[in-house]
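As you look at this complex, bear in mind that one protein chain is not there, while each of the others sits in place.
What follows is subunit A.
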Amino acid sequence: MNVFDLFKRRSSAPVARERLQVLLAYERRNRSQPDLVSILREEIMAVIAKHVQIDQDYLQVSMDRGETMSTLEIDIQIPNKSAVPMAIAG
């Protein structure tokens, strides 16, 4: 390490460039299709609604995008039967 490196600020442009490239690759792929997460959310909601009555708020769908892999997180809360009347009462 050169002593003058101590005075150098780490350059931020390469980071900016890389972040943009990853982000735009994703945004361009999805530009033509409607929002995937909201489609999934609606369809999951429809499947659940066939069997259990739940409120929209009990279903959380989120997507975490990675460079090589993305994770889809689905969180569904089904209220217990005994809790339902209370929820309605409340």
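The rule we apply is simple: a residue touches a chain if its C-beta (ideal position, glycine included) is under 8 Å from a C-beta of that chain, and two chains touch if they have at least 3 such contacts; residues count from 1.
The working rule: contacts and distances are computed from a predicted model.
Have a look at "Spermidine/putrescine import ATP-binding protein PotA", "Septum site-determining protein MinD", "NADH-quinone oxidoreductase subunit N" or "Acyl carrier protein" and point out the UniProt protein name belonging to the hidden chain.
"Septum site-determining protein MinD"
Taking the entire complex into account, which one of A:24, A:39, A:63 or A:76 touches the absent chain?
A:24
Over the whole complex, note the residues of subunit A touching the chain we left out.
Residues touching the hidden chain, for subunit A, are 4, 7-9, 11-14, 16-17, 19-21, 23-24, 27-28, 31.
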